[in-house]
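I'd like to ask some things about the structure below.
Only one protein chain is missing; all other protein chains are in place.
Let's look at subunit A:
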Amino acid sequence: MPPSQLKQLKASLRDGGLLGPQQSKKQKQQNAKSGVAAQNRIQRNTALQAIRDRFNPFEIKTTSRPKFDVTTRDVPKKNAAQARPGVTKSFGEEKRRQTLLQEMNRRNKVGGILDRRFGEDDPTMTPEERAAERFARQSQKKLRKESMFNLEEDDEEFQLTHKGETLSFGEGVNLDDFQEGDLGAEEDDDDSDFPRKRKRMLEDADSDLADITFDDGDEGGEQPERKKSKSEVMKEVIAKSKFYKLERQKAKEDDDDLREELDKGLPDLFDMLRGVKPPPKPEPPKDDLATMNPERVALLQGKTPDDAEREYDQRLKQLTFDKRSAPTDRTKTAEEKAEEEAQRLKTLEEERLRRMRGEESSESEAGAESEEDAEDEDGVESDDDESVFDDAKAFGLQQPIETTARPELGVEDEDDFIIDDDLVETRSDVSLSFDEEEHTDTGEGSEEEEDEDEQEDELINGLSIPGLTTGNATAAANSAAEASEGLAFTYPCPGSHEEFLDIIEDVPMQDLPTVVQRIRALHHPRLHSDNKTKLGRFAGILVQHVAYMAEQPDHPSFAIIENILRHIHSMAKSHPENVCQAYRAHLREIATSRPLNLHPGDLVILTGIATTFPTSDHFHAIATPAHLCVARYLGQGSVNTLTDFATGAYAASLCLQYQAISKRYMPEFINYSLNVLCHLNPKEYTDTSALGFFPSRSPSTSLRLRLSSKLMSSRKLQFWDMTDETEDEEQLKLSILTTIVNLLSTASDLWSGKSAYTEIFSPVEKVLTHVLQALETTTTSKIKGKPSKNPLPSSLLDNLNLTITKITAQLTQARNARRPLLLHNHRPLAIKTAIPKFEESFNPDKHYDPDRERAEANRLKAEYKRERKGAMRELRKDANFIAREKLREKKERDAEYERKYKRLVAEVQNEEGREANAYERVKRMRQGKR
């Protein structure tokens, strides 16, 4: 059985050294002196606390007792395992008492006084400090009121005087001043450097004069000085120090001057020592001051040596900050220039190839692109909200928005092609009155430069420097000079095509390049800031004009068109936006109004695109739509007349021209060429579907070659075959045939590397052999008797034969090179792994969520939960506290009431008792009486 609580307490007190023998008084005093006592007291307190804790098992609470040892449980900190609920509770209680209780008591109470006195609620200040500070503030406030008209302020200064003498009562500031002044007066004679005093004396000079009578004897006669304020004191101090400094400098300068003078004399001294006469000194420059401009002299003379030195220093500094002059670039040798040029061309070519592959180049472009992508993605996302995701959009394909009714073309059906009546433009009355020599133009003479600027200059200024080259160029220049005699030298820059047409109304066609040149030269961007926009507009107008020219019934010379196109090209470099927009506008016009009926103007524009823009680009804002336009014409355009065929042949040539470098495949080209061959062929093939998979489109009237026994010739196709009817249709047919064969031959070269070469060109081979057979058989059958004469030009047959041989050879080659496709040599996709991911040094406190966002969200959730719980606990405790406080108040009130009640009752009883007693007394008295 353990000993009783009291015994235990005693034992523990003894163990703690708290109960010991009493210390003697002496010892106590000693301890107090050495500070051991304080030490002891702290020790005692801790020991007592420990004992208290030990004897009160409820003071400390072990919060979590470990149940099972698992890794993932949050292990609490060591000290966190123990809590002192009593302490925390009382702490919280105290805090609430301070805050919540105050609020509670103050509730429903309005008003109150806010103590704004300085330092009232500052516990760090002692009352003395507080008072001192308040006094300081008050005086400062007074000082600040330095208004000129503040009369009240002077009240304090107002003093009673008698004959200018203050009526002093032997105490206060005046007395001090008097003594001070007295002292100063005594020391005045010493002439010591007391500047302050001296100044004051000066200030008081007039008063001195006034008070001169009192000056000698009476010390109190001097006017009492008021006490100087702090700033005044400071000013004085500063002034004094400046004055000292000035004096020191003066002294130093004097010394310097003296030394310099001595130094000057030194050589003389040396000379004198050596006994040699010095050479006569040169005339001092001062003499010519007399002849100088007096102002300048004044300037020179006014300049102190200090100023001069300062200036010198400034100059020096300027020099050090001046940019160091760099050596100029060495003039390059011809080889170096050539190399540079080659390098430049190489980079340009690389750039072009890169664009052809459809890659991105520099960072800036990439950045722009990514932004675009982002935008696009945004766009797609926003679209997603409205509609389902369109797979095709990812490839840049867009369903056309059907805002406008699409022109009914009706040609997509394979069995009904629209026959345009107005397709055949009959212009038999065309007069080809153009002079051949007009082919050469003015600018031609002076343009052998490769450089861009020079080339541009050539296009602009060719007029001004005509005679640089020899030969026909000079002749051309001469002719140009002749031609341009009637021309004005200045032309306004047109703002629209109509204006331009007005301008050139009277200008003969061959002078058009000159006009364009002059407009360009006159509105050079360097001449005026507006010129850039003007020229941009002009460039767009020129694009329109080129198409316009080609549409004119009197076919203009291609030399002029070419020149204008080259002008456009040159302007496209400086105004790419305008030119590109103009081209695009034209393409749009083609696409909307006449997609299947290209005009010569359209073809000229398309040709211009071929030279002005890199058609090899993977994507190009102009080349791509141009491709589509040409392909659309080839795929769907009408094939009813020979002019159609000629236009188609030109479009087909354009196709190949476009793809000359990038060698991309154009299905429409092959379709069209084979179709034309099939329909020009003198003998109809019975089963066209056996030839290949190209769709057959028949003209409304047969356009087959009619072979006659008379000799036929083939010629080079002419551009105007596309619009003009010719007399010799058979010749035109032959020419188209030849051209198409040539084109196919070129195409075969172009696409010989394609993996499907066999599939593309075996139909071509079939058709060509068929054509050849047809040509040969018909001719031989027709002219059985005389085999010597073949009406067909041998060049055509040779050409056909050659092409067929070439294609056959290339087909064999393609066959030999053919391998099964290996398109999917990608690294195989990894199967999703199911192995759990192990973490080295796993920390259960840490979250290993790979999804950052989710981890963050979880963290926030946990935090929210914790905070919520805490807040709820606090609120609950607050409510408890309030309830408790209210209860206490009520109890107090009740107790008060009780007390009062009891008091009153007691009082009444008391009184009643007294009355009863009195009554009793009276009663007894009465009874006694009886």
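Couple of notes before you dig in:
The definition used in the following text is that a contact is a pair of C-beta atoms (placed from the backbone, for glycine too) under 8 Å apart; a residue touches a chain by one contact, two chains touch by 3 or more; residues count from 1.
In this section, contacts and distances are computed from a predicted model.
According to UniProt, the chain absent from the figure is "Putative ribosome biogenesis protein Noc4", selected among "Phospholipid/glycerol acyltransferase domain-containing protein", "Decaprenyl-diphosphate synthase subunit 2", "Putative ribosome biogenesis protein Noc4" or "Methionine--tRNA ligase, cytoplasmic". Touching the missing chain, out of A:H599, A:H620, A:H679 or A:K733, is residue A:H620.
Contact with the chain not shown here comes from a single listed residue; of A:P494, A:G536, A:P595 or A:P699, that residue is A:P595. Summary of contacts with the chain left out: across A:E562, A:E730 or A:E765, the touching residue is A:E562. Taking the whole complex into account, subunit A touches the unshown chain at residues 348, 355, 358, 365, 368, 372, 390-393, 395-401, 403, 406, 409, 412-415, 432, 439-440, 444, 448, 452, 455, 558-559, 561-562, 565-566, 569-570, 572-573, 576-577, 579-581, 584-585, 587-588, 591, 595, 607-608, 610-614, 617-622, 624-625, 627-629, 631-632, 635-636, 650, 653-654, 656-660, 662-668, 670-671, 689, 692-696, 715-720, 739, 742-743, 746, 754-760, 814-826, 829.
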